[in-house]
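One protein chain omitted, others in place.
Chains here go by letter, A, B, C, D, E, F and G, matching the order in which they are written, and residues are numbered from 1 within each.
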Amino acid sequence: MSQFQVAVAGVGGQGALLFGRLLAEAGRSRYEHVSYFPHYATIMRGGQSECTVIISHQEISSPITFELQAVIIMHPQFVEQYQNRVQPGGRLFLDSSVVPHKITREDIEVFYIPATKSAIELGDDRVANLVLLGAYLEATKAVPLELVEKALEGRLRGGRGEALLPLNKEALRQGARLITNYGGWKDDQRRNSY
Amino acid sequence: MSQFQVAVAGVGGQGALLFGRLLAEAGRSRYEHVSYFPHYATIMRGGQSECTVIISHQEISSPITFELQAVIIMHPQFVEQYQNRVQPGGRLFLDSSVVPHKITREDIEVFYIPATKSAIELGDDRVANLVLLGAYLEATKAVPLELVEKALEGRLRGGRGEALLPLNKEALRQGARLITNYGGWKDDQRRNSY
Amino acid sequence: MTRGEIVIEEQLCKGCGLCAKFCARGCIAPPKDKLSPQGYLLPIFANPEKCNACGVCGWMCPDFAITVYKYIEIEEAAAT
Amino acid sequence: MTRGEIVIEEQLCKGCGLCAKFCARGCIAPPKDKLSPQGYLLPIFANPEKCNACGVCGWMCPDFAITVYKYIEIEEAAAT
Amino acid sequence: MRAEDVVKQVVCAPPKLKLPGPHHHCPGCHYGIILRLLCEVIEELGIEGQAIGITGGGCSARWVAYLDVDMAGGIHGPGVAIATAIKRIYPETIVFTIQGDGELGAIGLGSFMAALLRGEKLTTIYLNNACYGTTGGQMAPTTLLGMRTTTTPQGRDPRTTGFPFHGAELAASMRGTAYSGRVSVHTPANRQRAKKALRAAFQRQIEGVGYTLVEFLSPCPPNWQLSPSDCLTFIEEKMIAEYPLGEFKNVAQIDY
Amino acid sequence: MRAEDVVKQVVCAPPKLKLPGPHHHCPGCHYGIILRLLCEVIEELGIEGQAIGITGGGCSARWVAYLDVDMAGGIHGPGVAIATAIKRIYPETIVFTIQGDGELGAIGLGSFMAALLRGEKLTTIYLNNACYGTTGGQMAPTTLLGMRTTTTPQGRDPRTTGFPFHGAELAASMRGTAYSGRVSVHTPANRQRAKKALRAAFQRQIEGVGYTLVEFLSPCPPNWQLSPSDCLTFIEEKMIAEYPLGEFKNVAQIDY
Amino acid sequence: MTGEKILCEGNEAVGRGAIYAGCKYFFGYPITPQNEIAEFMARELPQIGGVYVQPEGEGAVAYMLFGGALTGQRVMTATSSPGFSLMQEAISHLAAVEAPAVIVEVMRLGPGAGTGGQQGQTDYRQVTKGGGHGAYRCLVIAPYSAQEIFDFVQLAFYLADKYRIVVIVLTDFILGRVAELIELRRLDFEPLPQKDWALKGKAQKEGRRSCHLSGLVWGGVTGYFSRQLDKYQEIVASETRYQTYKTEGAQLLLVAYGSMARVARDAVDRAQAQGMKVGLLRPITLWPFPKRAIREAGLAAGKVLVVEDSPGELVEDVEVAVGGQVPVHLLNILARHIPGPSGLIYPERVLQEVKALI
Partner (left out) sequence: MTGEKILCEGNEAVGRGAIYAGCKYFFGYPITPQNEIAEFMARELPQIGGVYVQPEGEGAVAYMLFGGALTGQRVMTATSSPGFSLMQEAISHLAAVEAPAVIVEVMRLGPGAGTGGQQGQTDYRQVTKGGGHGAYRCLVIAPYSAQEIFDFVQLAFYLADKYRIVVIVLTDFILGRVAELIELRRLDFEPLPQKDWALKGKAQKEGRRSCHLSGLVWGGVTGYFSRQLDKYQEIVASETRYQTYKTEGAQLLLVAYGSMARVARDAVDRAQAQGMKVGLLRPITLWPFPKRAIREAGLAAGKVLVVEDSPGELVEDVEVAVGGQVPVHLLNILARHIPGPSGLIYPERVLQEVKALI
């Protein structure tokens, strides 16, 4: 495709913005144009935190757009407003560990990813965002997962997060695996989640 | 006359404003309309201090006007600019104790009043303004001198200035006398002055 | 002997763990793997039998999430 | 014996009288009836013979109006 | 003891003056504990009907929506000026401000000092978390020396940014001040002392004595980049070393 | 001694750094004396080429036109903020502010406190005439208790307007301050002490130690409604009673 | 109701008008040329159980106004240009919580310290268009005599309460200083609703709580702005005020406000006396601006001359009003007769311009 657009919505601390930033950084080696718009209020701790990423071969007129090819929902409070932002034929990814909803739209593809559960199993609930990113990449092939790993390395190398690099990469790969083995929405998955 | 306009110009401390205020206060019992515009800058101590008074039987459109029937000059720095503000046929009063100039305009009446000298003789140089006011009243008959005395009483009664009332009244009367006995500009008068 | 009980309002808890930290009797297990509806990890009232209803966990909870109940035998209650 | 002299710049003096107040030797008469070109009453260097050119009046004049001169005999001056 | 012989008595529940619903503070932020103290003290003093609270622009701005008394706010800096007007107009009300250290020690410093000079009869709840919490943890006047923040990436250096601001001591040094103290709520015992201080401050306002202030040390886990638990140690070891706890002034009368 | 044997030596004349012409201060205002001290000290310290002065909005605003060094000003309040920027950009210059008590103690209080907290390496010449002189003698934070002004027509009452502001003591209490003292020029002996203090303050700035401040008591004859001579007595008896003269701090090094 | 007539300067008329309007709380800070207002209030208010507070600067003054306004009592301040600039953030907060307050701005000249308190009309744009952030509006009233100052201050309090808006009464050095005879009279207005939103402690309101957050976080962005737009529309429709003087048959329309409208009126008198057909339209509210009236009068006259003591601000609004249909000339601050503390534009100079144009 000549352009990928995705919005990620979570609450402060869930890492929605890192998802977007990594995708944008990875995207720039494959696309001439990249825009990344994080939308959050520092004044609102724990408040809504969303971002929009566009990676494109053409110039990007607007970095914001209502309907997108893909939307990632990390928290139940966003289901209502964000499911409408998926273009017909687009994809919606939910962290099914925390989002209990079953989406009824028929014109889009929905992925229920138990991201937080997977993350806890990997050892840290905070990598749920990377599980979702791995899933997104696997499902859309927007950029190769390796480029995101490189972007991650660039961020963590030398800092106090360096030790977390293997965990992070594992989370990405786990996300990808969840898509490879994706079996659709399962009722029991939801009940497990909280 | 149906209207009197006068501007008084001095430096801070000379009492130009009191001249105007007293005239305006006295004027209000004889005229339906009165305006008094003191023009000075508190920020500029010792700076220019002028006022314009209009007392009138008609409504006063503008409280400021460039040309006036009468102008009082209390300090040499104003001679240049204020002599032009007398209407043809109007009157100019100078404190000749401090203003050494001889006015050359022929179309106006000029009164050289040794106001500060008279004031010092009366015991306080600060009543020079009242000497000039007395002179102005005597020359123009704008309002009776007694009304100004009443206005003075209103201001001073009960305050710490009460004791100064006789001196102030005497200054007014001395000014009036200087007009009654007015003899024109005398060279020696000027040389005495400083 | 169980002397009291705490109830954690899951909608309010943010998983800071201060309750667990300040329960001197070790009744509360720090947040670990139970997720709240808001996505926070929840502490667990793990050892109710040790609770003496001292109230500390409630007073120290920054999120007004804990209610502490003291068990009073009926005779006692009537007496007070 | 006159030891010095002061010159009051009339254009600058505002007649505050501080010079007169602070001349310990009473050389300066307070402002009374001499008017300056600015309309202020001027102090007068009334007793020059008492002046020892101490400089105090000049230093204390808020208006930079006073210059104080000390008379020095020529031999003295040459020596310094 | 059988279940049916037992009555459950509520020992601790959300205070009456706390409006229902969650607040927006970060996990482990002590602002919630302090908010609770404030509710309790107002309730215990029976001044709920007279109380008027003014919040600042920091993280406590939204206490206007948490505390069930008359409230206004959301402005960064001039809390004491706003409160002064209200108190002067209605001297019988009990007016308090809630202000962060970025606010009281920086943009509101002039207003604060001026209110101290005037000895306004207000109560200020001063929240010292050693940073601008709301805006992302920039250096505040209270930031500890050596502490890294987003605007002191190498650690705060007194040669370029000066020395920490001591609000409670400053307030205590002024003639018009009736009460000033510094407290913390990082342990249950400290929490109880803090409550006492807060009550004493309000009491002095009720008596009409003078300016009253209680400075609360508080952590900011996301900006300090420490876990809630490590924050407690940091307060104990680092914050209190710079900002000693205690009652610095408490007088029944101002000497006019 | 014959006239021709005598040479006239100038003992006292307008200082070199005073630009020619009259200044606008009222008769008997001591600002002129203080201006003179400033000229003398800058000249004697040999810092004329490095000196940059910032005036406020009060009666000293126009010193920009009286003092022959680089100067800017005319703004009521933020003198120390302006000066801070200059000093930070050119650390080798000697930057001083001239500020009234209405300015330093009121509208500029926040900037002043903040500069003290930061320990900016400036010299502040702080003119305390117990009122807003320029605007007509309204109550300033320094107005003496009981003193009548145009905004305290019944005399200043601490119950509604608070207590006098003590700038020099406040400055001395701050860690970043190198020098702070209060002086007066109302007698020749005091004038000499004042000059020493001013020189000491500049010296500390030259050494790069910290913030330096000299507070000058000064009369305001028209607004005090006293003659120049009665003003001297008022300073001696009333002003000094509230504002004691002295050197409150003078250190060669700040303890970082 | 007719009352006593006194000789009263404009600044004093402000204070008197405020007290007649029931304002007992004033927050002030010295600045020329409005000091007389603060001094009047400091003297008078304590005698009527009111309060004068002089805080540390104009910023604080404006925040006291904010706090005071929220108590539901009538509150006021007065200031001049630099002080007014310092109030902009607070005015924006007042707009955010829709608190009613009256600010008297006695303009002084120019940017910065200007002439330190002299004549000028150089705050027109700041007062009518901008000032603080957030696209709010203040109602701006420009009296032109001491009597109008006295009356309009009362009107200002009424409008502030009616619309929950900040009302600015704009005067200047001349108007503040000119003493004229004024009649002390209490103006009657429509009754106003209770201020049930006021902060005074729940006990005074049967336990009802009031809450004001200066923010759009909960109220909703569009809700707030559509409410403001409605309010502004109503103000434009109902509160636009202006006065015409001798405009009947005029072949040149002068437009001026405040002190310059007095000067222009004098020029109109003189011109008419000399047989020239010249009239004056004087905006009384500067926002809302009498756009249509100026358009109509301007088109009727065929030529417009704006007189303002500024490099040219009002003229922009007049140009917009007439929309390029007729020529708009400007007599601006450069027309001052300069000797004098900072110069003034005199009627004679206006007349000269009128002659040149007619």
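Basically, a residue touches a chain if its C-beta (ideal position, glycine included) is under 8 Å from a C-beta of that chain, and two chains touch if they have at least 3 such contacts.
Small disclaimer: the values here were computed from a predicted structure and weren't measured.
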Q: Kindly state which of the options F:111, F:223 or F:250 is in contact with the chain not pictured.
A: F:111
(Q) Among G:8, G:21, G:69 or G:113, exactly one should touch the missing chain; which is it? (A) G:113
Q.
Give me the chain E residues in contact with the hidden chain, please.
A. 57, 61, 74-77, 102, 106-107, 109-110, 132, 134-136, 138-139, 141, 150-154, 161
Q: Quickly run down the residues of chain A that touch the omitted chain.
A: 21, 24-25, 28, 32-44, 47-48, 50, 60-67, 80-81
Q: Spell out the interface residues on chain G facing the chain that's missing from view.
A: 59, 81-82, 84-86, 88-89, 92-93, 95-97, 107, 109-116, 122-136, 213-217, 220-222, 224-226, 228-229, 310-313, 319-320, 323-324, 332-334, 336, 338, 342-343
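By definition in this document, only the chains that are shown with their structure count from here on.
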Q) Roughly how many whole angstrom separate the Cα centroids of chain F and chain G? A) 38
Q) Using mean CA coordinates as chain centres, what's the chain B-chain D distance in Å? A) 35
**Q.** Junction residues of chain B - those touching two or more other chains
**A.** 42-44, 46-47
Q.
Touching at least two other chains at once: which residues of chain F meet that condition?
A. 25-26, 29, 61, 106-107, 109-110, 134-136, 141, 161
